[in-house]
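Starting off with a structure, shown below.
All protein chains but one are shown at their positions in the complex.
The block that comes next holds chain A.
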Amino acid sequence: MIVEAQYLLQVYGAIKNDCRGSEDQAVMCFAACTDADSVCASQQLLNLFNREGIYFTLIPVDSYEEVKAHCEPLVQAEEVKTVVLINCGATDDVRSLCELPDNVRIVIIDHHRPVWHGHNVEDDTNTLVLVDEDDPVPKASVPVYDPNEQEEDEEESGSEASEAEEDEEEDEEAGASGGGDEDEDDLGVGPGRKRRRRSTGAEQEERPAKRSPEARAQARAERRKRAELIDAYYSDCNGYGKPSSLLLFSLCNTAQHDDNFHLWCAIVGLTEQLLFHQISKQQYNTWREGLEQKTHVQADPQEELENEAANGLLNIPRQKVHVEPYDDLRLTLLRYWTIEESLRYTGYVAARLQTWRQKGLDNLRSLLTYMCIPLKHATTAYKGLREVYNSQLRTQLPRFAPQHMLAWDSLHLSSFRLLYKHEEISASDMVFALLGLLTDAKPKEKHWHRTAFNDASNALHVQRNLNTVEKGIDLAKRMCSDVVHECGLMITSGKVKGGRNADYRWVNVAESNGLANPRFTHPAVLKYMALFLRDATSHRYSSNDARRPMVVAGPPDEDGMCCVVAVHAKHISGNKLQKNPFARPFIETASALHIFQQKSAFENTTFHLRKEEVGPFLDRLQHVVREYTEEAKRLEQEAAA
């Protein structure tokens, strides 16, 4: 069942009742270990569990295969048990995949879209997917699942031989035009998808008597319409919904457990989605305003008065963590770099000015000169700079950025910062710190992704682990500089394929110097690279319409698996879903080449392939995307006519 936010407290109550009434009282939690939102959401949930005395086990996972392996002991379980999935499980039939019985309740808090429509069953209280009303893909958009639909299909197709042939022909037509479930079955895609049972002769003899031709035609028309509806849903709703940490913050709020920690987690989860272009700026601002009100509620007025009184003379370290709204510059890790380095390695600036080239560096220095920031100070660590240069940067950048092809709107955002003792950490810095820790690949360690997830979890607890935050920031700096250098090299040496008018552009990192960098095997880093390459390649062409989607294939990891990711071309304004058009093409390409994923990612536009499969996959993908493009043009022409 898809559950809306107003029932969150009831879902939480159900979890508590299950635990207390069962012999096995622990809640089993799986958290996807690929993004900062998972880290934040898991910390909020575990904090709630700790306060309420609920036992839990948290396992960071990076594929459905891992979830299935850990769920094996539950297959034969007889006690009532709750399994919570954070940022995984919404897009697939997890219960079938893990073969879990009905006494195991599954609660899914996942920002990946589309939600598998099989979850949308009103009377199924054993599988709960939490989707808020203001989600870009709300519950109303999800087609209702009809478990009887498949049986009706088989009755209809098995009545008589000739009618069965007619039905099959019509089913094939529907399949060619993009019917939903049938198409998915025909593609034979990954685990968890429904499989159509083949009717046998014995079953045909048991079929009921045939209906009248009109009734059959009407039923076929309805089925076709429903198939088109489902097909449209899966084609158009690939992207990201509301951050899980923001959803859980509303639960904390309702349960009166909202405090600065949960608020900070929600802020970090939301900021990550903006930085990775998973939501629009308008959507970000809508949700940000709600969080901003909460910061005022959480502020300690007595401490604020004391700080104001003292700050005229001394910089008193804050003894309590304080979160406040803050107008931040969108310069990556500015406080931990020099001004020049931050400008040079910020993805947006690097893509526009091409700072991996000497000419780009000259443009950058020209910008600094216009802003009257001497190079000597621009290359000094930011924390050691005099305050005058900080204010110089903030006042002059909006004035001179447009002259250097930089839009001021893309260089600042209304955000938040955390203040504790003498430290100040902005939300975007925290996102990068967590990503730096999550993507610190250690190929020689078997479950390094769990260690990385745990380090990132510890980093959120800034009162005890400021050193972990600093470590994450160092790793993030290396990640950003590696991405700019390697991607710049790929662009200069012509490794990025697809020209000005291509349907999309792509690159295989294994064919470049990035092969040796273990960080480039991580999906989050590859997504960051894809966004950078998308923007950088589009600026090489002078036309306004030069931006194209980007596909990046990473180098092989320690198991010989390569990760392929895709990002959308353009930002869609308004509170709409940022649609990624590659979900269906990826599935179709894999099906055409009979590629079976040994490691299924939680996102539809991330695939893990063996390294020998990458080349054929990228080649075949071009044909599949071309077919989709031509089909889309044909439909547009028909609609116009």
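Heads up, the rule we're going with is that a residue touches a chain if its C-beta (ideal position, glycine included) is under 8 Å from a C-beta of that chain, and two chains touch if they have at least 3 such contacts; residues count from 1.
Going forward, contacts and distances are computed from a predicted model.
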Chain left out of the displayed complex - its UniProt protein name, from "N-acetylglucosaminyl-phosphatidylinositol biosynthetic protein gpi1", "Trafficking protein particle complex subunit 10", "GINS subunit domain-containing protein" or "Acyl carrier protein": "GINS subunit domain-containing protein"
Contact with the hidden chain (one of A:Asn17, A:Asn50 or A:Gln598): A:Asn50
Of A:Met1, A:Ala14, A:Ile59 or A:Ala255, the residue in touch with the unshown chain: A:Ile59
Hidden-chain contact residue, picked from the options A:Glu4, A:Asp24, A:Glu65 or A:Asp236: A:Asp24
Residue among A:Gln463, A:Ser493, A:Ser573 or A:Gln598 touching the omitted chain: A:Gln463
Of A:His412, A:Arg450, A:His485 or A:His539, the residue in touch with the unshown chain: A:Arg450
Residues belonging to chain A that touch the chain removed from view: 22-26, 43, 46-47, 49-51, 53-60, 70, 73, 79, 257, 259-262, 264, 297-303, 320-322, 446-447, 450-451, 453-454, 457-458, 461-464
